[in-house]
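The complex appears here without one of its protein chains, the remainder shown in place.
Right, subunit A next:
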Amino acid sequence: MSTALTPRDGAGVRRGAGLPKWSLWAVAAGSVALAVGIGLVAGLTSHVQWGLIAALLFVLGTYGVAARAEGRRQAKDRVATALVWVAFLLAVVPLVSLVWTTVSRGVKVLDGYFLSHSMGLVADSEPGGGIYHAILGSLEQVGLATAIGAPIGVLTAIYLVEYGRGRLALAVTFFVDVMTGIPSIVAGLFILSLMLILDLQPFGFAGSLALAILMMPVVVRSTEEMLKLVPNELREASLALGIPKWRTILKVVLPTSLGGITTGVMLAVARIAGETAPVLLLVFGNPFINANPFEGAQASLPLYIYQQYAQSAGAGAAYDRAWAASLTLIAFVMILNLVARGIARWKAPKTGR
């Protein structure tokens, strides 16, 4: 970057000799070493403090080195870059640490047997058992919730963006906002009250209904944003060909925004896949395999994690199973996200010559 332009005359563009690439790495290594030194000498036990000292030293060091070698303006530029890097690391560290913890504790009992068997009669304190029943329950509950929530959400967004005018649209927008704020336990209680009125016992589909309520506003919001990104000129081009409005929406607007809509729906799915509270109230949990979401208590992954952890007193077989199930849940959500990205890329408007 610093060698790309050679100043034609002495004045004007001043790009000092420039710092070689390695110098910033050197500054980084130096600040980490110094931070470790300071931490040891001052007897700081928390590694978080070490990290923060290193980050601070890195930013200051970058400024000092760059100011000396390149001048003040470039030094400010370097500091801004350094700050972005520090922020990036701050954001990534918890993520990596979380994934690392889950993987290292989860792989202990995660194997083919674990994925293909239910808890059955295995007592919580004994090793063995698996999460097949919970995976099955999660897939069915989340699948049904998506089958209800995603179409309603997408259609609502289409109404709001393509047709909505006046009072009704305002009211719908308002209620979507309100729904966004509903805590998951409240959605669960709402369905529970219906179940009590109808005198029903817990079953999977009741959980799906609560999850659908939680999912809908998220889908509406993200779909709305995606539809608004479709240029009006495309709608007009289609209408001007004598194509009716509904076909314009179906064949021009939706395909153009399909990638984004899919991503939004997948993110909403990922969100509800981890919901515990409504499932606890409505689906109840079940150590046996129950493949029928419309009758009888079912298990689900987040609920399984909670119940195993609650039984484990912080160690033992149930504790290991809780971590293995957590790893499975993270993998499940991650795969969904990858699929969504794949679809988004595959369906993105084609550009390039």
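Some points to look at:
Just so it is clear, a residue touches a chain if its C-beta (ideal position, glycine included) is under 8 Å from a C-beta of that chain, and two chains touch if they have at least 3 such contacts; residues count from 1.
Please note the rule applied: contacts and distances are computed from a predicted model.
Between the names "ChsH2 C-terminal OB-fold domain-containing protein", "FAD-dependent oxidoreductase", "Methylenetetrahydrofolate reductase" or "Phosphate ABC transporter ATP-binding protein", the one given in UniProt for the chain missing from this structure view is "Phosphate ABC transporter ATP-binding protein". Interface note for the absent chain: among A:Gly37, A:Pro231 or A:Gly342, the touching residue is A:Pro231.
Only one of A:Lys21, A:Lys76 or A:Lys251 touches the absent chain when the whole complex is considered: A:Lys251. Where subunit A meets the omitted chain, the residues involved are 165, 231, 233-244, 247-248, 251-252, 255-256, 258, 347, 349-353.
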